[in-house]
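Worksheet: the structure to be examined is printed underneath.
For this view, one protein chain was removed and the others were kept in their places.
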Amino acid sequence: MKRITWERVTAILLLSPSVLAIALFVYGFIAFTAYASLSNWNSLVPDFSWAGFSNYQKLFANQRFQIDLRNTVSFTILFLFACLVIGFFLAYLLDQHIKGEGFFRSIFLFPMAVSLIVTGVVWRWLLNPGSAEMGSTGINLLFDKLGLGFLKWGWFTDPVVWHIPPDSGVGQFLQQIGLGFLASPLVGISAGVVSLVLAATWQMSGYTMAMYLAGLRAIPNELREAARVDGASEWQILRLIILPLLRPITLSVIIILGHISLKIYDLVVSMTGPGIGFSTDVPAYYMWDTTFRGNHFARGSAIAIVLLLMVAVLIIPYLVWTNKTEAEL
Amino acid sequence: MTTNTSSRGGPVGVGRIKRLVLYAILIFMAGLYLIPIYLLIVTGLKSFTEVSQAQMWALPSGLHFESFTKAWYGSPAEGFRGLGSNFWNSIILVVPATILSAMLGSINGYILTKWRFKGDTLVFTLLLFGMFIPYQSILIPLVQVLSKIPWFGGTTLYGTLAGLIFVHVIYGLPITTLIFRNYYAAIPNELIEASRIDGATFFSIYRYILFPLSVPGFVVVMIWQFTSVWNDFLFAVTITGNPDTQPITVGLNNLAGSYIVEWNVQMAGSLLAALPTLLVYILLGRYFMRGLLAGSLKG
Partner (left out) sequence: MKKFPGIVVLLALLLAIVPATVGAAPPQQDGEDYTVQANDWLSKLADKFYGDVNAYWAIMAATNQAHGKDASYAKIDNPDTIEVGDKLSIPAQAEAEAFMATFDPSMFNVGDLFASGASGQMTLGSWWTAGGEAEGLAGMIRIYEEKYPDVEVINATVAGGAGTNFKAQLATRLVGGAPPDTFQLHAGLEVETYSPDKYLSNVDDIYASEGLEEAFPADLLAMLKYQDHYWGVPVNIHRSNVLWYNKAVFEANGLTAPTTFEEFVQVADTLEAAGIQPYVIGTNGGWEAPHVFEDVLAGTLGPEAYKGLWTGKTDWTGPEVAKALENFKMMLSYANDDHPALSWDGAGEYLLSGKGGMMIMGDWTDGWFTSKGFTDYGWAASPGAQGTFVGLSDSFALPKDAPNPENAQNWLKVCGSKEGQEAFNPKKGSICARTDCDASLFNEYLQSAMVDWNQDAIVPSVVHGAAAIEAWVTDYKDVVTLFVASGDVAGAQAGLQQACVDAGVCQ
């Protein structure tokens, strides 16, 4: 149908630098990293001799990395949950014909504009517990002043990891059915991760709110009115009409925030570092640390590839799906 | 309260209480969100004598800008660098990176929507994947490659702001292309077809039809790139090892990483680092929102 014209050629030529750049800088580089992860390159001087999958084997046997995987999974789950719930809650409130809606919206959204480094620096101070001898500081101090001293705790300095105790009833049951590993500290949530989630939620929940608000506005009022006429309670309307209609938005938010949270790095660097007993360490941090501090390039590459695979599991189905729906247009 | 009435149609008393509760909750939440910002501003404006743990939530006695001065100029005697030079580095970095990204994204979006070819959605999808990758997976070869591209003054692109600009332009391609593609998709093809019949060429269509229409698109993309480049840390810390070329995020992290720096100076530094993006957000919030929503694919 379409004739080959010079203009068509021009178009392709103009697009090709971008395509080539991405081909090299994304796909080529990923291939290089994958190759490096199978090598013995563990000093400043590149050594591409073949190591097979030994780097991966060592990595998954490495206690620090196991903790990192736990942290990143627990962080992602908690963070997504908090953002979805708070974001929806705020959007739902703002959708109630609020005076000064723009003002509130701005307040909930502005943390998005701030660098995660700034967020980390501020929250490190906010959640710095202080101590009995030197006095409380940050939020703990605020709790003291508000008479809520019983809420004080160590935040990210607390080494506690919440998990199912192996000797509890549930833990013993899990062991009996062969799922004993679920009752170990490697399947748990560290206090450090909870602190990170607080800061990250402060920063990103405004985004969920904005998405949900846009979604709520797109739901025709007639639908709700009709339901009301049919005698549905507000709760039923929310559960049976609004939430199902918002499902695509929830999916988008999970994809976007999910991939951000799997990659989270800046916040860890500026807020907590790897933390006590690596309670806030994540693969992205370990990768940078071991590669550029320890010169374990092969190990760093292996971590990067694991990270990429985790993100890919989340993103590729989504891209394929959008690609299909696009093609149908 | 299983009434079949909406808040607007319900009994006045119940409705009013509901509204009051609603506003109370919103104000409470807004207060929570403002806590970090309150601390940031209040601490940054304190004088050195006022900074103490016990008084951290108290208001400053007046407007003291000495923390800002110290954060900006640093204190060679105490051995820490000010953020002033880092701030300018960030400006030098952000302006070209933003403009170049927007231009390339606009051209790509134009071609991908108005000069469609077989497999263009596949190309676009492959391009888009670059937006989601963890950059850790390209960092090692990136350092290697940048250090082999020669640059002025006998150096290589590695370690220079030019190198960092280059990196941001490349890894900004997916998102800028995406936003422009969604934007241009909304411009009716008939408009293009009609002007083609009138003899418009590839360039003149872009120059006289698309480009004038895409000012809002440019604003959205540029705000997006501006904030993400300004706020970037990972590329900056990996590529610029020399404090003279480091952008402000790295400078701030170094400053805050050493405990010799007083909290009021750290907070003042944080404010300096946050200021440009906050200003953009305050002045152009509408477009910022649009960028956010566009960033989530469903335009």
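Per-chain numbering from 1; labels A and B assigned in written order.
Everything below uses one rule, namely that a residue touches a chain if its C-beta (ideal position, glycine included) is under 8 Å from a C-beta of that chain, and two chains touch if they have at least 3 such contacts.
Keep in mind that what you see is a predicted model, and the values were worked out from it rather than measured.
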Specify the residue from the set A:207, A:278 or A:318 that touches the hidden chain. A:278
If the hidden chain were put back, which of B:35, B:103, B:143 or B:284 would touch it? B:143
Can you list, in ascending order, the chain A residues touching the missing chain? 42-45, 63-64, 67, 124, 128-134, 154, 156-157, 159, 272-279, 288-290, 292-296
Touching residues of chain B against the unshown chain: what are they? 76-81, 143-144, 146-148, 154-156, 158-159, 237-239, 241-244, 254-255, 257-260
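Keep this in mind: only the chains that are shown with their structure count from here on.
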Centre distance in Å when chain A and chain B are each reduced to the mean of their C-alpha atoms: 18
Can you list the residues on chain A that touch chain B in the complex? 2, 7-8, 10-12, 14-15, 18-19, 21-22, 25-30, 32-33, 36, 46, 90, 93-94, 96-98, 104, 106-119, 121-126, 130, 134-138, 141-142, 145, 202, 206-207, 210-211, 214, 228, 231-234, 248, 252-253, 256, 259, 262-263, 265-266, 269-270, 284, 287-288, 291-292, 297, 300-301, 303-305, 307-308, 311, 315-316, 318-320, 322-323, 326-327
Would you pull the chain B residues touching chain A in the complex into a rising list? 2-8, 22-23, 25-26, 29-30, 33-37, 39-40, 53-54, 56-57, 104, 107-108, 111-112, 115, 117, 121-123, 125-130, 132-142, 144-145, 170-171, 173-174, 177, 201-202, 227, 230-231, 233-234, 237-238, 249, 252-253, 256, 263, 266-267, 269-270, 273-274, 277-278, 280-282, 285, 288-289, 292-293, 295-298
